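The complex is shown incomplete by one protein chain, all other protein chains being positioned as in the whole.
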Amino acid sequence: MSDITKQSLSELIKNIKDKKLSSTEVTKAFVERSENSKDLNAYVTEDFSAAIDKAKKFDENPNLDLKLPGIPMAVKDLFCTKNVKTTAGSKILNNFIPTYESTVTQNIWNEGAILLGKLNCDEFAMGSSNETSFFGCVQNPIDKDLVPGGSSGGSSSAVAAQLTPITIGTDTGGSIRQPASFTGIVGLKPTYGSCSRYGIVAFASSLDQAGPMAQNVKDCALLHEVISSYDEKDSTSIDFKRNKYSKELTNNIKGKKIGIPKEYRVDGMPKEIEDLWKKGIDYVKDCGAEIIDISLPHTNYALPTYYIVAPAEASSNLARYDGVKYGFRADGENLIDMYEKTRSEGFGAEVQRRIMIGTYVLSSGYYDAYYLKAQKVRKLIKNDFDEAYKKVDAILTPSTPSSAFKIGEKTNDPVSMYLNDIFTVPVNLAGLPGISIPAGHDAKGYPLGLQIIGKAFDEQNILNIAYAMEEKINFKNKITDWWIK
Amino acid sequence: MSKDKPEYLINRKDNQYEVVIGLEVHAQVTSESKLFSTSSTKFGAEPNTQVSLVDAAFPGMLPVINEFCVKQAIKTGIGLKAKINKRSVFDRKNYFYADLPQGYQISQFKDPIVGEGKVILDMPDGQKEVGIERLHLEQDAGKSIHDLDPKNTFVDLNRSGVALMEIVSKPDLRSPDEVNAYVKKLRSIMRYLGTCDGNMQEGSLRADVNVSVRRKGTKDFGTRCEIKNVNSIKFMQMAIEYEANRQVDLIEDGQSIDQETRLFDIKKNETRSMRSKEDAHDYRYFPDPDLLPLEVSDDFIEKLKLEIPELPDEKKKRFIEKFKVSPYEATILVSDNETSNYFENVIKKSDVKLATNWIIGELFAALNEKNLEITESPISAGNLSKLINLIKDGTISGKMAKTVFEHMMEGDKDPKKIVEEKGLKQESDPKALEKLIDKVIDDNREKATEYKSGKVKLFGFFVGQVMKVSGGKANPQLVNEILKKKL
Partner (left out) sequence: MSIDLKTIKHISKLSRISVDEKKAEKLAGDLNSIFEFIEKLNELKTDNVQPLTSVAETTLKLRDDEVKSKNLREQIIKNSPQENEDYFVVPKVIE
């Protein structure tokens, strides 16, 4: 059944529940397609034979009451998976096999899903193109030599190329939404505190959130329902009443007030992005929503703020990779020599760069000027959203200022790479939920995404808006399977 | 009291120097599990057997704070008469070391859980108040072992993540004796509260000692040096003496003192510089983004106040007022909860004055000799009480009591039984004594005549003779009385 991998998650679940397909058939189909797609370099670790064994086991005694019954799934290699190598895209963790499972992946397995393998990502999730991975860049299935976005580049590529029906990524500054936008899929960054960070290799603790990536909004809602949970093992996890996101999903958004922030009309934004945004506004109007112009005055300060806060936290979070307890160790004459060589050889250039930035902004004499300043501006950025949400229910923006770029195009210019996250970063700084949905194509036929930003804990609302828009947009991803020989 | 205080000064030629000392005491919080993880804090386990994934800083592991440790810190703050901060923040102190698995220590930098407080010291010349600057919670590090292998250092993370209270004093201490009194008082308060066992051998109490010197009479502080991680009061005192003299010598020599961290070498009895300047630490403190600010309510604090037992200062006051013991005796009796409990149990049924003397005198000496704590005393409070009553009612003499006491120290026996078994009972029957005394006078007629003619000194001779004849059992008081009548 060659069209198995073309089915959405919802279709696969229905077919398994109706006993039209077995978990083994589904798993084998995705394994086969994944094996034929090695050129995409989406996987870091394949766990295919174990996946098929688990599928067989599931079929022996299938529990069809589960939300993801026997569904195979590959996940970003930032989630620790018990007894399966977890690298975070880094040489420094190249040999690391956790003895524990992240809460988010555990939630997924508890609902009957089966691990296919671990997906490539930027090293420690630091990147917007997947080019910083120790395991090499990932190809965007849209076109050869095109980046899949980052840091969840393996994840976006794998969903778009149908190597996995659905996946999870992590988003610190746009790492779910930007790659989703670049590959024509749906990606949700939940409210900070919605999904547990326990067992996820940390990049910037105050910004990191795990979230679902899927082919459509409904699948995305279902996976979010599975992964979002209150977790006592994460002190920043928030105990709030979680919706049954997929069951409560509705395309009725009549009367919803949608804000359009003028500051997102940035200089040099391509016309096709501008046009896409206008189209998006028309779609939500068509659905009966009300458009309201709003202002988020500190938008332009979000990226500089992010490039202080995130590296500062990262410089400290990554101090544990020192060659003592696990991971790569370089030989050294003494302890300090070992540390310096291990970290110099074990981390890639971008990670080292960010550790340096973070160390600098926290160092004595600079803390107030940089780190404290950034925390204050972060407050202003959050205040902007708080103000806006007195008037609107959600905010509509483009996901990215451009479509996917070529591999190597921005590698020598870190700032231009960072600018790619201009629309996504403010959402992380304010801890809000944001979803990117595919909304059209540029002249080259590359997908473009729109972002809907919600109030904290209001994932249901932005999923509903996305669901309503998705119907109107009727997006078709242009995938030619060029990489399959 | 207008006694001059005996000052601790360092004298050189024409100059006298005062020593200024501040202490950062690291006290291990008494708790079952660690500050941010659920592994055990028990002392003496096999290496790396009490290490969770959080303690070893595995990727994706997160800290979750132990409520009991928070309560312990607040209780200690209450015991130090300190301000409890309803909002405090955990920061990361970043540095690399083999026994610091996260590459940072979670501590409290800007906003500690406890603010300013005070400790009262009982010095021989009166009381002295020492200011407390702050108390904060932090994680302990693991242990590096350098002598198991010639080329390598071994790391044991059992201690990694154990909760510590860092108690920072103001620079109010002026002598090694005051440091001794301060650490003992702090230890005593925490033991009363049950917040730290104060066991220095097991490393439950260590201190960083800040020392500076200044010319007597000047007000500005000198440059201070910090002597790291000293784990006994004796070493603290030795280190201070050495360090203060070293600094004075430098000043006298016209040299300046570098503000630096120093290490006390026990074997050489000297302090030496720990780190060269270019490796100076920049800890890059910032709020730990894995934790939120710690907020406690008034209600939470009030409930803890109800759990605070009577502390040494209040107990001392009560002992003096109620039992009429001297301030000196009271200080000793309240030095720890176990001693004061013992004392109060003894005096339930016996004379306070005798009990005080026996506890502070005989009992402490005997325990000291056997290196025992009062909780390990072979003599129970009940039996010591019985012994005191035997003295009080004249059954035995004080001298006999010492013999009985010695027997009691060998095993907690009822003193009455010992008296019976050893035939130590005092002869207090006047008739029997009269008979004895008549015989002694009869045997020493000449001396009796001499006494009567004015040689009163001979009285002692007669007492001695009576005691001798009675085999030491005659009640000396009665012997005195009867002899006086008869002679």
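For reference, chains read A and B in written order, and residue numbers begin at 1 within each chain.
Criterion: a residue touches a chain if its C-beta (ideal position, glycine included) is under 8 Å from a C-beta of that chain, and two chains touch if they have at least 3 such contacts.
Computed from a predicted model, the values in this text were never measured in an experiment.
Student: For the chain left off this view, which of B:Gln16, B:Asn48, B:Thr403 or B:Asn444 is in contact with it?
Tutor: The one listed residue touching the chain not shown is B:Asn48.
Student: Write down which of A:Thr103, A:Gln215, A:Thr359 or A:Thr424 is the residue touching the left-out chain.
Tutor: A:Thr359
Student: Among B:Val64, B:Leu121 or B:Met190, choose the residue that contacts the chain missing from this document, as touch is defined above.
Tutor: B:Val64
Student: Pick from B:Phe43, B:Phe109 or B:Phe154: which residue touches the chain that isn't shown?
Tutor: Touches the omitted chain: B:Phe154.
Student: Considering the complete complex, identify which of A:Ala113, A:Ala430, A:Leu450 or A:Ala468 is in touch with the unshown chain.
Tutor: Candidates A:Ala113, A:Ala430, A:Leu450 or A:Ala468; residue touching the omitted chain: A:Ala430.
Student: Can you list where chain A touches the absent chain?
Tutor: For chain A, the residues touching the absent chain are 95-97, 99, 192-193, 206, 232, 235-236, 238-239, 298, 300-301, 303-305, 307-308, 315, 319, 322-329, 332-341, 343-344, 347, 352-353, 355-357, 359-360, 363, 370, 372-380, 382, 414-415, 418, 429-431, 456.
Student: Identify the residues of chain B touching the omitted chain, counting contacts across the whole complex.
Tutor: Per the touch rule, chain B residues meeting the hidden chain are 31-33, 37-40, 46-54, 56, 58, 64-70, 89, 96, 98, 144-146, 148-157, 274, 282, 284, 287, 289, 291-295.
What we mean here is this: only the chains that are shown with their structure count from here on.
Student: Using Cα averages as centroids, what's the distance between chain A and chain B in whole Å?
Tutor: For chain A versus chain B, the centre distance works out to 58 Å.
Student: How about chain B: which of its residues touch chain A in the complex?
Tutor: Those in contact with chain A are residues 53, 56-65, 92, 94, 96, 98, 101-104, 153, 155, 282, 284-286, 289-292.
Student: Show me the residue ranges of chain A that touch chain B in the complex, using the header's touch definition.
Tutor: The touching residues are 79-80, 86, 88, 93, 96, 98-100, 102, 197-202, 204-206, 232-236, 312-313, 315-316, 318-320, 322, 324-326, 335-336, 339, 359, 362-364, 367, 371.
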